[in-house]
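Omission of a single protein chain aside, the complex is shown with its protein chains in their original locations.
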Amino acid sequence: MEQATVNETQPSPEGGNGEAIRLEGVTKRFGDFTAVDAIDLSIPRGEFFSLLGPSGCGKTTTLRMLAGFEVPSEGRILLEGEPVEDVPPYRRNVNMVFQSYALFGHLDVADNVAFGLKRRKVPKDEIGRRVDEALELVSLGSRAKSRPSELSGGQRQRVALARALVNRPAVLLLDEPLGALDLKLRRQMQVELKQIQREVGITFVYVTHDQEEALSMSDRIAVMSDGRIAQCGAPEEVYEHPNEEFVAGFIGISNMIEGVVEGPGSVKIGTGKRIQAPVPADCDAGDTVQLSVRPEKIAIDEEIEAGMIEMTGRVVSRIYHGVNTQITVELGQGAHLVALEQATYTASADDRWEEGMEVRVGWHPENCLVLR
Amino acid sequence: MTGVPPTTVGSGPLGKRKAKAREDGFDRPRFLRVYSWFVYLYLFIPIAVVVIFSFNSVKSLQSFQGFSLQWYDEFLSDPTLRESLFVSLRIALITMIIATIIGTMLAIGLVRAKTRWSPAANVLMLIPLVTPEIVAGISALLIFSQLGIQLSFWTIVIAHITFSISYVTVVVRGRLASMGDEVEQAAMDLGATRLQAVRLVLVPELWPAIVAAGLLTFALSFDDFVLSFFTTGEDIQPLPVRIWSAIRFGVSPTINAIGTLMMVVSLTAVVAAVLLPRFFGRKESGIKVLTGQEE
Amino acid sequence: MPGVAGDVSSKGFWSRFLLPGGVWLLLLFVVPICLVLALSFGYTDDLGRAVYSFGLENYQDAFDPLYIPVLLRSIGFAVATAAFCLLLGYPIAYYIARYGGRRKHILIALLVIPFFVNYLVRTYAWVALLADEGLVNSALKDLGLTETGIQFVNTPYAVVGGLVYGYLVFMILPIYASLERMDGSLIEAGKDLFGTPSRVFMHVTLPQTKQGILAGCVLVFLPAVGDFVSAQLLGGPDTYMVGNLIQDQFFAASNWPFGSALTVVMMLFLSIWMLGYLRSAAREARDPVAAGGV
Partner (left out) sequence: MTLDPRLNRRQLLRAGAGGALGLYGLGALNGCTVERPIDKPESTAAIKPEIDGDILIYNWAQYMDPDIKKRFSEKYGVEVNEVNFDNLEAMVTKLRAGGRYDIIWPTPEYAYRLNQEGLLHRFNRDSLNNAKGISSFYDKGWWDPDSELSIPYTYYTTGIAWRNDVVSGMTGSWNDLTNPDGAGKMFILDDFQEAIGEANLINGWDLNTADPNELEISKQTLLDQKEYARGISTNSTANLVNGTAVIHQAWNGDIVNVRNQVDNPEDFSYETCEEGVPVGTDLMCIPITARAPGTALKFIDWVIQPDNAAQNVMWNGYPQPVEGGKEAFASLVKDEPSIDVKLEALGDGGMEYRLDDPDDRALWNQTWTEVKAS
């Protein structure tokens, strides 16, 4: 929690002009179960903000509280500086893109998009103009008269987006909007979504459990776990400097090696080897810690450079991914390391190591994180 | 049924149809098809008898002597029988409208409201479906007598509505449960109040199920005998009650004409239940709604 | 929690939808059934009018050795009806679900159509067909299969036949729905696991459609127990069912309190099945057909 609040004070990379959303000690309980546990959060205007976490971590509940579908048990929600806990969803200047899209099957695409404007009693000709604009924005101008059931998954997703954006909300909430799409379409939509967000400049709050999606699209990410925010920061920061084991483990594959702090800058791991590592100041000798090294930071055999920490082990498996190969090395006594070896212009990633081979592995000390 | 990959079929005569599975044991399309044909035959022979003999030129159910419309003529020229037909239609229509409204609301409440009483309401709603009709008829007769309400057209309607609400609720609830609540939330998110969300989105989304449930109710009410029998009073009796009185003391082929006409009315309702949703631009058919297997 | 007018999940708003139906069913279904219960302790006065009271005489009469066989007979007929419906209905539901292809909906509609011909008229048509000098016997005689004709009507078989005909659709639809929901690949997987089709059927298909079968059986059994039309029109001297007994008490013998007591006894017999059904229906709340929708 502490780290999260500290991170809040950092300016957004996009340099927003004020605060779109502020959560203060927001808690949501369902009976005995606490879904969201006293979170604080501040999201500047124009930011693409992601709530990332496994299912059940409270990210969707948080989003629903922003939309007004749930009332916080405690705490305050400020939207553009105004408290909105008591404001019903239909009077909040936020719009949501639902995971299921929740399109209205009895209306055609244009009427779906016009729904919000009609509720707000926008003049008829303006509705027409804005609907056309919104459909152009999501490249669906030609499908205005189609029924949602006649559209593909990706197209439905765009209609849902247009339907929300056409109202020019202060904040757009997206609840795993790409979850139902296949991988290729998903990648494509990620790019488009990001592009659209830049174009319209609206604050996006994006809920996802897909770390890759969050990393590639967001300006900032809040990683949630068990109803609290574990870490909040820019993608690079969260990826490169996870502040706890959960974050390191959840974002990307991470090697975790258990060890005991021997003294400043030195950790003894299970195999008995002492390793040089950036032990945080607040760790004392004797503390149990996890050493985290990203697979792509691990070098094997001839790739090892001077200054690396070196160990030996045996290749136990080799999984070919095309662009790279995932190699698992057993260091002994059940400690495993996963390394990703890129294919290069000279060699395929696959043919350099065989299972059972003795290899050396190594990494630069600064690529190793010590997590409690 | 999906996921049954086409495999080769041994026998040739199945040619016309795309047979999709191996023929062996119980799971043998040809055996099943013959069996099914017999069941269909069993179901339709009495219907055929009713229809054919309604055109018989003599008063016999044993031999068909020639084509004639005299039984229809006799039915239509008897003003009280004709009136009975209209009474049956009116009862069915009013039952359909009121039961559909109440039943749909109940379905919405059961799925959306989470109060202490919803499990109780849930049980309450299901009981009429498993109560023999004679019990419902008797209890309706008792309550009307007790309240000093004269048995009439309206007592029949009330009894029919009581029984029909559950059918509507079950059909609509199935559709509603498969829909999830995100659609109304989306409507509210877009600025619709709760009532607007119900009126502008929820009801239109449920419309095929509502239409199907309503027409089903219409057909059930139109054909109902037991409830009408117990609750009919001084007003003109609905047709099935007239049929019962007639059947117990010898019968004239007019019954066949009446039966045929009633079938036409009920079938119209059912066919409408199947086809109407298409006019609302839905892909799912009413049959799918009725048998509860859309999406 | 703050009282929030706009909370979408607010109980008050949706609860209001429960009100009309709940009140209606309470006042016009539950209260009347309580009246039946109350009257079952009553008696008939000198003018033949039913009077509420607190006597157990009607129950003593209802449990008279004379009436127990009537109740058992009704249950026997109803069980036989459910069994025949299952026997007739399962294969056809299976056929349509698995091999119906694009004609599925037409085939199902064809099954439902006879159900929409008035029950009385349908039953009466059976009388005409099966009478000693009816169409079926004439045909049999013409074919030389029988000399004197076969007595179909006024037998227990005819009553059960009429009931089967009346309620078959209630069996087919839930079974069809459960087969429809079943993943066809399970059968393929079953073929790998169990080999013979009959074993696949026993181990895969049947368990998967258990809910549908149960729902169908209950939905046929319950109305069949209370039926009085089939026994009246197709029955003989020894097919008197509890429905006839009750109906006679109300409209022929004018003994409403005794009729009410018989109704209560019948409902008690049926309540086990009803409760079982309600439990499974609540479990299958998402599935309208298993819950009784046609």
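A, B and C label the chains in the order they appear, each numbered from 1.
Note that a residue touches a chain if its C-beta (ideal position, glycine included) is under 8 Å from a C-beta of that chain, and two chains touch if they have at least 3 such contacts.
Keep in mind that what you see is a predicted model, and the values were worked out from it rather than measured.
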Considering the entire complex, write down the shown chains that touch the omitted one.
-> B, C
Only one of B:V50, B:L85, B:L110 or B:A272 touches the unshown chain, namely B:L110
Absent chain, residues of chain C that touch it | 26, 30-31, 33-35, 37-39, 44-54, 66-67, 69-70, 127-128, 131-134, 137, 149, 151, 153-154, 235-238, 240, 244-245, 248-256, 275, 278-279, 282-283, 285-286
For chain B, enumerate the residues touching the unshown chain of the complex.
-> 59-62, 74, 77-81, 83, 110-112, 114, 116-120, 122-124, 141-142, 144-146, 148-151, 177, 181, 232-237, 241-242, 244-252
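Operating definition for what follows: only the chains that are shown with their structure count from here on.
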Highest contact-pair count belongs to which two chains?
-> B-C
Would you mind checking which chain's C-alpha centre is most distant from the centre of chain C?
-> A
What chain lies closest to the overall centre, CA atoms only?
-> B
If you average the CA atoms of chain A and of chain B, how far apart do the two points sit, in angstrom?
-> 52
Separation of chain A from chain C, taking each centre as the mean of its C-alpha atoms, in whole Å = 55
With chain centres defined as C-alpha means, what is the inter-centre distance between chain B and chain C in Å?
-> 15
Mind pulling the chain C residues that touch 2 or more other chains?
-> 8-9
Going by residue number, chain A touches two or more other chains at 68-69, 88-91
Touching residues on chain C, where the partner in the complex is chain B = 8-9, 11, 13-22, 24-26, 28-33, 35-36, 39, 88-89, 91-92, 94-99, 101, 105, 107-114, 116-122, 124-126, 128-129, 131, 133-135, 138, 165, 168, 173, 176-177, 179-185, 187-188, 196-198, 200-201, 218-219, 222-223, 225-229, 232-233, 243, 246-247, 250, 256, 259-260, 263, 266-267, 270, 273-274, 277-278, 281-282, 285-294
The residues of chain B that touch chain A in their complex are 180, 182-183, 185-193, 196, 200-201, 204-205, 207, 280-283
Sites on chain B touched by chain C in the complex = 1-5, 17-22, 24-29, 32-33, 35-36, 39-40, 42-47, 49-50, 53, 61-62, 101-103, 105-106, 108-110, 112-115, 117-119, 121-136, 138-143, 146, 158-159, 161-162, 165-167, 169-171, 173-175, 177-178, 184-185, 188, 194, 213, 216, 219, 223, 225-226, 230, 239-240, 243-244, 247-248, 251, 255-256, 258-259, 262-263, 266-267, 269-270, 274, 285, 287-288, 290-293
